[in-house]
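Single-structure report; data block below.
With one protein chain withheld, the remaining protein chains of the complex are depicted in position.
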Amino acid sequence: MSMAGAKRIKVGGSFEIKPGKILAHIVLLLGAIVFVFPFVWLVSTSVKPDYELFSFPPVLIPSTFRWDNYTRMLDYLPFFTFLKNTLYVTVMNVVGTLISSSMVAYGFARLKFPGKNVLFVVLLSTMMLPQQVTMIPQYLIFRNLGWIDAFPPLYIQAWFGIPFQIFLLRQFMMTIPQELEEAAKIDGCGYARTFSQIILPLVKPALATIAVLRAMNAWNDFMGPLIYLNSTEKMTMSIGLKLFQSVSGTEWGMMMAAATVMITPIIFLFFFAQRFFIQGITLTGMKG
Amino acid sequence: MSTLRNRKVLVMAVVTALVCLSLSVVASAEPIKVRVWGLNDAVPGGVRNQIKVFNETHDDIKIVPEVPTVNNQASSGGAVTGGDLSNMQKLLTAIAGGNPPDLTTVDRFALPSWAVRNALMPLNDFIAADNYDMNKFYQFTVNEVTVDGNMYALPSGTDGRYLFWNKDMYKNAGLDPNAPPQTWEELQAYSDKLTIKRGRTFQQMGFISQLAPGGSFYLYTLLNGGTFMSEDARSMTLTDPKTVEALEWMVEWYDHLGGAETVNAFLGAFQSGSANDPFMAGKLAQLVMGDWHIGNIARYNPKMDFGMAPVPAATPEYYGRTWFGGWGWAIPRGAKNAEAAWVVAKWLTSEEGIRANMEGERAYRESAKLPFVPGLQVIKGLNEQLTDEIRDNLEPKFIEALEFRNANISDDSKVRHISPIASEIYSGTGRAVDAALYHRQTPREALEAAQEEMQQLLDEFYGK
Partner (left out) sequence: MASKASVKESLAGYLFIGPWVVGFLVFTLGPILASIYLSFTDYDVLNPAQWVGLKNFTHLFQGDPLFWKSLGNTFYMVVFGVPLQILMGLCVAMLLNMNVKGMAWYRTIYYLPSIVPVVASSFLWMWILNPHFGILNNFLYMIGIEGPGWIGSEVWSKPSILLMQTWAAGSTMIIYLAALRGVPTHLYEAASIDGATRWKQFWHVTLPQLTPTLFFTTTMGMINGFQIFSESYIMTNGGPVDSTLFIVYHLFNNAFGYFKMGYASAIAWVLFIIIMIITLIQLKLSPRWVHYN
């Protein structure tokens, strides 16, 4: 095996700022204050009593903590049903896009075939037309497939590859040295094996990125559920947030509590997924 | 023997007949499901109770609520085009896709534009067949749902625009807390006394209308005796001297306060009609707002001492005028259960239906320790009754406000222009107001441009 004499290349560089570690922390902390603000604000609003919602200047730390906004919110609307639906749609999106987008990206990035460039431009062009004008014809397609008030319209396209994510993965795949693939070819790997065993492991950071981005989009999608879902028991959480606005005004406290609960899984997902985009990939190269 | 046998046959026949009969009864007892958009059953309160009561009292029809996002009675008169476009998008897509609900809530303001495009079913035949009494509704709401002699919805709920003022701030400024201004001059004088500035920024604002530009301008036009359209709604009258004068007054008013940018900067920070509201935060002494604000005050700042009166007018002659918005229940074209939907619509807009909602809402509010303030209804005489029933539950200032509100609605209350291009007029005039307030054009120029554009749209529409 040619791997026997392989030279180990470590990928995954990081800057070492030796003298400036403290400075780095200061800069990072200052930034963190600016960036953590919306979240702190959200949590703080979720436990504010009504009368502090509109005080000037805004109160960051409520005088009394209305934690019951969280329990009341759970009684107020079928939150767990919405959560379950959202989770389902999100998982279907992420799994679908990981499989399909990576396959399609591999085709565009590493293989040669007639019409590739034209097809790639077509792929990009599908992102250039505002969805407002294609929405109604698309609705008709899904209706003919019997998918009204059903989840497939919200995830089916992920299973055929999302152009944005195909493009992103293609960029990452194109940076992989050609020699790696040549070596695999010499070893007798077919395209399927090259794809799954050489290419995919090398673009793990990018895969983690598209998984997070897709999860976030599906999780927060408002337009899709609005157009395609009808029954209350099929609604997702982004729609749920809107339901706190009703005849008798907006239930800000409960809405913010729901929003906090809604984004917590995404925060966890990001926290744990980041080790995939930052991990140093030890890849086995080939003889010089 | 034979009699016995005959008897046996007879018994069997009777049993068979009974079984068949009961089976057919069971079959026909399967209730018709009416899909309704605009009843948010996802949250507790009046709507859930309304659905429950209807389904309990009707064996043959069942309400199936869908699309809780389409809010019946979220405050009308939305920002740009006068309606919530995401709801329109949903309904339009569903109708175009051949999958409309059986019954939907509609903004009465936008109704003509749907009706003239055959998107809604005329209700005249139903009304005639039932000999249904449309006179129980305030006449202006019926006018709003009538297009070319056809009625397209049953009205449900309304709201008017009034002056609210903070009595404590009046006292602090040395003004009589029970004597609000009645004319524009008085309003200006009051407002000057109530405005406190630090440099270019406001510490406290004396007065502002918080309605969308198109809505404010229409109100001031009414209060100056002007119009937007001719009686027959075929020609625009935006260059009518009274109408131009109303906009000139608005510009003068904004300039007096330091310009549109400064005023909008002040307002931009607030979400009007919700908890985050300058009036309730004690930063604004007087404002023009919908009557739904009574409920907001009761909830978010119940301690505030406030009053409610007609919006000051250019001259006493027009004092008392305002415009109303509201909703209705309509049956989209292509609805599968139109007849059953009609039964539901009748019930939802009946006293019984409204009361089912009110009782549910009240029970929920009490359990959540929130004040209950009934919304403004369109059945004559009902508002007074509903207010009477909660007399002991609210402080007198709220009852007073509700009574003022109830007394100011009548058969010939005013509404915005009833036109198939109502949305375009609303946004087009709003645009003209902006252009004038920000001094991109003089009021006359801005209105001349809008006049020409809107008239062209009208001609195009009726030319067809």
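Per-chain numbering from 1; labels A and B assigned in written order.
By definition in this document, contacts are C-beta pairs under 8 Å (C-beta built on N, C-alpha and C of every residue); 3 or more make two chains touch, one makes a residue touch a chain.
Keep in mind that this is a model prediction, so the values were computed, not measured.
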Touch with the omitted chain, as defined above, among B:N55, B:Q89, B:S350 or B:Q455: B:Q89
Taking the entire complex into account, which one of A:V47, A:L77, A:V104 or A:M254 touches the absent chain? A:V104
Contacting the left-out chain in the complete assembly, out of B:F266, B:F279 or B:W323: B:F266
Touch list for subunit B against the chain that is not drawn: 79-81, 83, 85, 88-89, 92, 95-96, 113-114, 117-119, 199-202, 260-271, 276, 283, 333, 421, 423-424, 427, 431, 434-435, 438, 440
Could I get the residues of subunit A that touch the absent chain, sorted low to high? 9-17, 21, 24-25, 27-28, 31-32, 34-39, 41-42, 45, 56-58, 100, 103-104, 106-108, 111-114, 116, 119, 121-130, 132-138, 141, 156-157, 159-161, 163-164, 166-168, 171-172, 174-175, 177-178, 191, 195, 205-206, 208-209, 212-213, 216, 220, 238, 241-242, 255-256, 259, 262-263, 266-267, 270-271, 274-275, 277-281
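Operating definition for what follows: only the chains that are shown with their structure count from here on.
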CA centre of subunit A versus CA centre of subunit B: separation in Å? 39
What residues on subunit A touch subunit B, complex-wise? 50-51, 53-56, 72, 75-78, 135-136, 139-140, 143, 148-149, 226-227, 229-232, 235, 239-240, 242-250, 252
Residue positions on subunit B within touch of subunit A in the complex are 35, 40-46, 65-69, 71-74, 86, 89-90, 92-93, 96-99, 273-277, 280-281, 283, 295-296, 299-301, 361, 365, 368, 370, 375
